[in-house]
Structures are given as structure tokens and as C-alpha cells.
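One structure follows; several queries about it will come next.
On to chain A.
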Amino acid sequence: MENYVIEMLNIRKEFPGIVANNNINLQVKNGEIHALLGENGAGKSTLMNVLFGLYQPEKGEIRVRGEKVKITDPNVANRLGIGMVHQHFMLVEPFTVAQNIILGSEPTKGGGFVDIKKAEKEIKELSDRYGLSVDPSAKVRDISVGMQQRAEILKTLYRGAEVIILDEPTAVLTPQEILELISIMRNLTKEGISIILITHKLKEIMEVCDRVTVIRKGEGIDTVNVKDTNVDDLAALMVGRQVNFKTEKTPANPKDPILTINNLQVKDSRQAMMVKGLNLDVRAGEIVGIAGIDGNGQSELIEAITGLRKSEAGEIKLNSKTITNLSPRKVTESGVAHIPQDRHKFGLVLDYPIAENIVLQTYYQKPFSKNKILSFKSIYKHAEKLIEDFDVRTPSPRTKARALSGGNQQKAIIAREVDRSPDLLIAAQPTRGLDVGAIETIHRRLIEERDKGRAVLLISFELDEVMNVSDRIAVMFDGQIVAEVKPEETNEQELGLLMAGSSKEKARQKAGDNK
Partner candidate 1 sequence: MMDNKKLNIIIPIFSVFLGFLVGAIVMLAFGYNPIEGYSALFQGAFGSMYNIGETIRRSIPLVLSGLAIAFAFRSGLFNIGAEGQVFVGWFAAVWVGVTFDLPAIIHIPFAILAAAFAGAVWAFVPGILKATRGVHEVVVTIMMNYIALHTTNYLIRTLLSDGGSQSGRIANSASLATPGLQEMFGYSQIHWGFIVSIIFAVFVWFFLEKTTYGYELRAVGFNPHAAKYSGMSVKRNIVLAMVISGALAGIGGAMEGIGTFGYMYTHGAFTNLGFDGIAVALLGANTAPGVVLAAFLFGALKVGALSMPPLSGVPSELVEIVIAMIIFFVAASYMIRLLIMRFKKEEN
Partner candidate 2 sequence: ACGSTDDETADDQADQDTEQNDDASGDEATDEEGAASDFSLAMVTDEGGVDDRSFNQSAWEGIEAFGLDNGLERGTGFDYAQSDNAADFLPNFNNLVNQGYQLIFGVGYQLANAVEQVAAQNPEGHFSIIDEVVEGDNIASVTFAEEQGSFLVGVAAALKSESQNIGFVGGVTSPLIKRFEVGFVAGAKSVNPDINVQIQYAESFADEGLGRSIANNMYSSGADVIYHASGATGLGVFTEARNRVENNPDAGVWVIGVDRDQYEQGQQGDMNVTLTSMVKRVDVAVQEVAALAMAGNFPGGEHLILGIEDEAIGIAETNTDAYTEEIKAAVAEWQEKLLSGEVVAPQTDDELEAFVEGL
């Protein structure tokens, strides 16, 4: 008999109209890192939410260390030593890291008074022990995503978790942070903790995991040992067909500059200067990728270009006409399209039907409206066409955007932006959280746009993506473009160092040394 810490047997979970998990089995060995792999909407998060007590399964059995248990709510899960780091962080933004960690199991003195000193001390000890550096007294809204994630992991450890579920932890991290996370995971397993890791990144699975369970459309497909498999086989298992990883593309054929940025300076909402005299240009027919660690001014840069944020100084030109500090509407009309980083916050009106989301910037133009009166006929006709062209999987154009999966929401946004035939297409993290199938489609789209002679500005924290898709890479650090490199002339390590602020020479030297 194997030594399983977690066994989920024949789990079935239904949602109205859909079976999210159908007789799925998952067995996790003590001290292993077990990957859970599947397309968007395959049912991974659902299965984990069942394990964590957020959902009750219709059928099936859960055993923890061999004992049959009923996990009715997260408290029970916590007591059984199961902790979960959710895909969307469960942190209270105005609270400090320490407050977030202790929330729900606070150390108290008399009178219900929270002993925050004691809590901070315990957190310090924990973070030292597992190598998770955090600032316990910083407010969550002020810290980086990476630190937020470490706080999430500490939260589970603080509650004495022995099994930690990580739902797509790397989707939001920079390459450096991913490396850190991987070493953290290794530390954890050394201390006897088991990890269930959900990720779409097959490379990561190959690097850190011991075994992987693949699910497809709610069904458990197989569990395999990582050392007995490879990336291509895993992808095939997951999608049900062979997947092409290396994005096919011909060399770029850059023409005139479309976007020219001179000495741009932008402040963030807290009045801190985030873009500090940035220069950049993007030509027609090329994809320029901006590589950089989150928080180096990328968001402010995009917002300044698209008119969502005022710039303090400098100039932004589109087709040699200045668009500095124009309104978002004017910027859009001058030929800029923008796939926003946060699709829920900016990209969509979740309560509007897909069709109405597709005309979000063009509703006031013909044929979608005439004399300020909307023509729903044209809107829906247009939507049907784009849904077809871009393979957006939705029951109908009348379906609310909220009801679509992340991948399909993203496809709808891309359809909308690309369809306007912009001169400049800004794509910020366009594949965040999407499965390999969806990523493939989106990358292909970006390259097609390039080939149609558009300028594409790609901002991504994922080096793979930047390296695969861009024709030219601009490295952004501390509000400036610190280096420009060709993807074929660089490697991940060099880029990583540049992104961390090394000079080009040093980076090249170091990267070379390591080789």
C-alpha cells in the first residue's frame, strides 16, 4: 500500500448544466510535488475547491492520510493540514501582510486584543525557515505580486499546512520570481510538505514535479511519472491532439516607425515617478516585446500611451502625429488598439452580452449606431462574424461576458481589438492564465497582425513569450528602456539579468560565463 497523504476517489461535481468533475481520481504521495494539468475549464480549480472544502462533491470519497474525511468548509481543510493558494489571491488589500496571514486564527491577548507583535515574530520565523521573504507590516496593496504570493503561502504554513495547493501560481510571476518559487517549493518538500501544483506551463512541470495528473473536460485522463514523459506527450494528453510549441514565423520586415516615444515621464496614482524619461519606437511590421519585472513602469507606460493616464513630460507620437495626453477615445481613433492586462477590470463589461462588448469602442460609429441610436442588428451581425472568425466559444452572442471562460473572454477582446485594423496594437500579458491551445492561437494572431504591416507592442512578464513572439526585445528597468536585444541573439539568463538592472556588458559577460 502506497503512502498517500491525499486521495480523492471518484469525485463528481456538477454545476447547473455542466459536470465540472466526473469521476476524477487524484492521489498525492507524501512529500511529492504533484502537478494537475488540463485546459482552461477542464475542472482543475473545481477539484481543488472540493478538496479545500469550498465545494461539496455530489459523489466520491476523500481520504487524508488514509482516513476517510468529510471536508465541509475551509476550516476543516485547515485542521486536516490542507492549505490552498488560490488562482486569484485571497488577500485583503488594505490589511498588512501580517494581518492577512493571521486572519481567522489570530493570536490574542486579553479582551480579544490582537497580539500583532507576536504574530509578526512568528511570521518572521516561518519566513526565515522556508526562505519566504516578506515584510509583515507592509500593506498588501503596496507590495509586489510575488510578495503577495509568498504571503499566501505563509498563510497556509502559519495554519500548519502539510499539503499545499497552488492554483496557477506562476501565471502572475516574473521569471525571477518563478525561480524563487521553485526553490521555495523544493524547500517545502524537504520539510515534508506535499504540494499540488496547477499550471499550464509544461516546462515547469518537467522541472519541479514528481508526478502529474491530467484532466480533460472534467474527466481524469491519466497520472504519469514526470521522468517517464516529455512536454509533447503531456500536451497531447491534455489537449487530445498534438500541439505545436515553437511559434512559426517568418523574419520581420519593419517599415516606418509607427510609435515614437521621446523622454516620457509618468507618475503613478501615488505620485511616484514610474516612467523616467523613456525612449522607444515601434515600426510597422514588427513586434517589439517589452521584457521587465512587474512594477518597473510597464503599466504606467501603457496607460500613458493609451490616454488612461496623464504624462508629466515627453512626447508620444503615432504616425508622426503627437498623441501625448489625448483622451482614450482620441487615442483609439488615431489607430491604437489595446489588449489590457486585467481583462476583468478593463477589458470587459462583464454584465454586457458578448456582442455589446465587441463594440465597446465603436458603438458610436456607423453602422453600429446612427444618429445616436444603436443598431442592434448590425451589432449582432458583426459579433457573430467575429465570434466565428476568432473561434470564441460562447453559447450565443447574447451570453453575458461573465459566463465565458478566461480564454474565451480573452479571445473576444482580441477579436475586438484586432478587428479595428489598428496601426498599433498593444498587447499586455495577452496569454496570462491561458492554456497552451489558447496561447497558440493568440500568438498566431499577433504574428498575423504583424504580417499585415501593423506595429505590435507586446508587454509580458513571461520570457518564453517575449522570446518566441517578438522581433525585437526592449528591456525595461526602473522606468527606462535599458537595453534592446534581438531574440535570436540572447538567452533567458541574459534577459533575466538585464531585467534585474545589470548593464548589457555585464549581463552578456555573466550569461556567457555561465554557459
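Keep in mind that, in the parts below, contacts are C-beta pairs under 8 Å (C-beta built on N, C-alpha and C of every residue); 3 or more make two chains touch, one makes a residue touch a chain; residues count from 1.
Quick note on selection: all candidates are chains of the complex that A comes from, given by their letters.
Worth saying up front: this structure is predicted, and the values here are computed from it rather than measured.
The listed chains 1 or 2 are all part of this complex, yet only 1 touches chain A. Across the complex, candidate 1 is touched by residues 16-17, 306, 308, 327-333, 338, 340, 345-352, 356, 360-361, 363-364, 369, 372-374 of chain A.
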